[in-house]
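Removed from the display is one protein chain of the complex; every other protein chain stays in position.
A and B label the chains in the order they appear, each numbered from 1.
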Amino acid sequence: MTDRPHAHASPAGVPADPGRTRIFSVRRRLALTLSGFGCLALVSLVVAPLIGPTPIALGRVFDSAIPFADNVDAQIFFIARLPRALAGMLVGASLAVAGVVFQALLRNPLATPFTLGVSAGASLGAMLVITFGLPMAVAGIPAVPVASLIGSLAAAGVVYAMATLRRHGLSTTVLLLAGVTLNSFFSAIIMFVQYSADFAKTFQTVRWLMGNLDVSSFQPIVAALPLMGTAFVMFATLPRALNLLTLGSDNAAARGVDVLRTQRVAFLSASLATGAAVSLSGPIGFIGIVIPHLVRLLVGADHRIVMPASACLGAAFLVACDVVARTAMAPVELPVGVITALTGGPFFLWLLMRRP
Amino acid sequence: MLQATDVSFAYGRQPVLHAVSFDLAGGGVLGILGPNGSGKTTLLRLLGGLLQPQSGRIALDDQDLREIPHATLAQRMAMVPQETQLAFDYSVLEIALMGRYPHLRAFEVEGPEDVALARAALAETGTAELEDRSFMTLSGGEKQRVVIASALSQFGRRAVDAADTEDGPAELLLLDEPTASLDLGYQLDVTATLRRLNTERSMSMVISTHDLNFAAALCDRVVLLRQGRVLAAGPIGEVLRPDTVRALYDVDAAVERHETAGHLTVVPLSRRGDAAPGRRTGQ
Partner (left out) sequence: MKMTLMITRKTRTGTTRGPAGRIRPMTLAASLILVAGLGAQAPQRIVSIIPAVTEILFAIGAGSEVVGVGSYDQFPPEIADLPRIGGLIDPDIETIIALRPDLVVPYTTQVDLIAQLGRAGIPLFHYSHGTLPDILTTVRQLGNRTGRAHRAEEVARGIEADLAAIAEAVSGRPRPRTLLVIAREPGSLRNVFASGGSGFQHDMLTLAGGENVFDGSVSRAAQVTTETILQAAPDVVLEVRADQSLSPSEIAREVAAWQALPSLPAVRNSRVVLLTGSDLVIPGPRIVQGAARFAGALHPDVTLPTR
């Protein structure tokens, strides 16, 4: 990139080099970018619950004199909108970073969190419960998200097993092919289930597949948090290794990276984050491919910056899209996946075309 | 400093190398020569610790490679593969900085010293002014020299790390077909860079190549590899002869010392057994 922002301050203790007027500081770029994107995410979390199809008065929402049971404004704010905004943040962040990690792992800028079949597995799990009513509720968590999570992890497991089958190490080619094949296979089964189910159930499954952030309570968020938390802890160990992996696994290994371990952690964490996100909200497309590219266009390809920035931007983006989905044609609510596609796509095209 | 003893390797059931042995003294430049498929790249990856031999031993300064931790190994030995394809675009400086990875602790970010060392490595290969350019926009020769610089920056030691040992371990650079896709001009550039590194920094090198002239220009010892076995090994003047070239490539060639160039040259004449194609008249 020839026109990325440069740091201007000079860290203390660096001798002035007469040939260089500019100091290159990774630390400073990291700090600046993260605070910028972090603010964006925070603002969206604060603003989103204020907007919605029903007009509510903030004064009433926070008026503790009114009993909660009678305070519809407060109910709408705290039960309908706030959990929804939080869910949007978590799902947006998870899918965006999973997208970055899968793209780095597969060394392919067209990879998305849904490329390797994780989302198809999740969809199949949800579908089976909705259609056949399997009793899979666990510890108060309803059956559909549980089955969806199991489906996603099963799909990830199958793909991983196939990629590590033949020889020592992980073949990303086999990973990609196995994932794409599994995607088609699961999609075929999903179609078959929809076809043979009665119309009402098929309709429900179709709605689930459109994605929905209306969680209506904090419980689904609390259930998803341990999984996403684990995934993000694993994400935190990856950025530098992923940078080196961009050079190719030989180059990375020659510089001391444990390539196999990095690939394993990358695959597992990204699959976990995707599975948890899809179980929470159904599959919402476009975030996992647009946000990583958008962020790279803005800040370069250093994963130490790209990953946290993508988390923040993904969160803000999905929350914003959800606000639009809720209000554009009120009182009718559009599926949020439609908004992510309609906004993200053209904007991304425009950004690509104006690049020098 | 580098010693391979009876190294054998197979990919699954496909044997590639058989009982390969040679050694390289500190400051020397070793060429691994052979036709495509002879196992050169595999041997280089074994020497770099990327693969483990099924039998035999590879030792760096008398220490078995398998016993050296990855990060330590990466500080003493760097590898430049034949081709570097980037999945995403980085700047030249960022790529040079990636060589600093083995020196950084878990969540440590590169500091000003690392940046200075990376810049020095770029200067070594004459690519310092490309620092802000995007890697994908470079020419083949520039890319190759940037990748070499990135490998070199693995060797630089920061003040804090250099404090405990006196001189630092000897540096070893492994290169796989470094001039394969380069024009003549760039070939000369890379050759000159490598020679300078060898003479000025006593950097040892192992270069795998099928370009005999390039090997002759740079290497003082060679290993001839044919179908995974060592055909001959030793000082280049002794080993590179018409009969060994014929055994290696099935080609009749003239091997002569070129006075102006200052090293041996190999001119292929005909396939073994065929008559020479004959001189072209006119042009």
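Methods note: a contact is a pair of C-beta atoms (placed from the backbone, for glycine too) under 8 Å apart; a residue touches a chain by one contact, two chains touch by 3 or more.
The structure presented is a predicted model; accordingly, all values stated were derived computationally and were not measured.
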(message) Considering all chains of the complex, which shown ones does the missing chain contact?
(response) A
(request) Among A:Ala41, A:Val129, A:Ala270 or A:Val323, choose the residue that contacts the chain missing from this document, as touch is defined above. (result) A:Val129
(message) For the chain not shown, which residue from A:Val26, A:Val100, A:Ala143 or A:Ala163 touches it across the whole complex?
(response) A:Ala143
(request) For subunit A, enumerate the residues touching the unshown chain of the complex. (result) 52-54, 68-69, 72, 75-76, 79-81, 84, 129-130, 133, 135, 137, 142-145, 195-196, 198-200, 202-204, 207-208, 212, 214-217, 219-220, 326, 331-333
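Simple rule for what comes next: only the chains that are shown with their structure count from here on.
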(request) Would you mind pulling out the distance in Å between where the CA atoms of subunit A average out and where those of subunit B do? (result) 42
(request) Would you pull the subunit A residues touching subunit B in the complex into a rising list? (result) 1-2, 4, 11, 13-14, 17, 20, 23-27, 30, 103-104, 107-109, 166-167, 240, 243-248, 250-251, 253-258, 296, 300-302, 304
(message) Quick check: in the complex, which residue numbers of subunit B touch subunit A?
(response) 11-12, 45, 48-50, 70-71, 73-75, 77-79, 81, 84-91, 93-95, 97-99, 101-102, 104, 109-112, 115-116, 119, 132-134, 147, 150-151, 154, 174
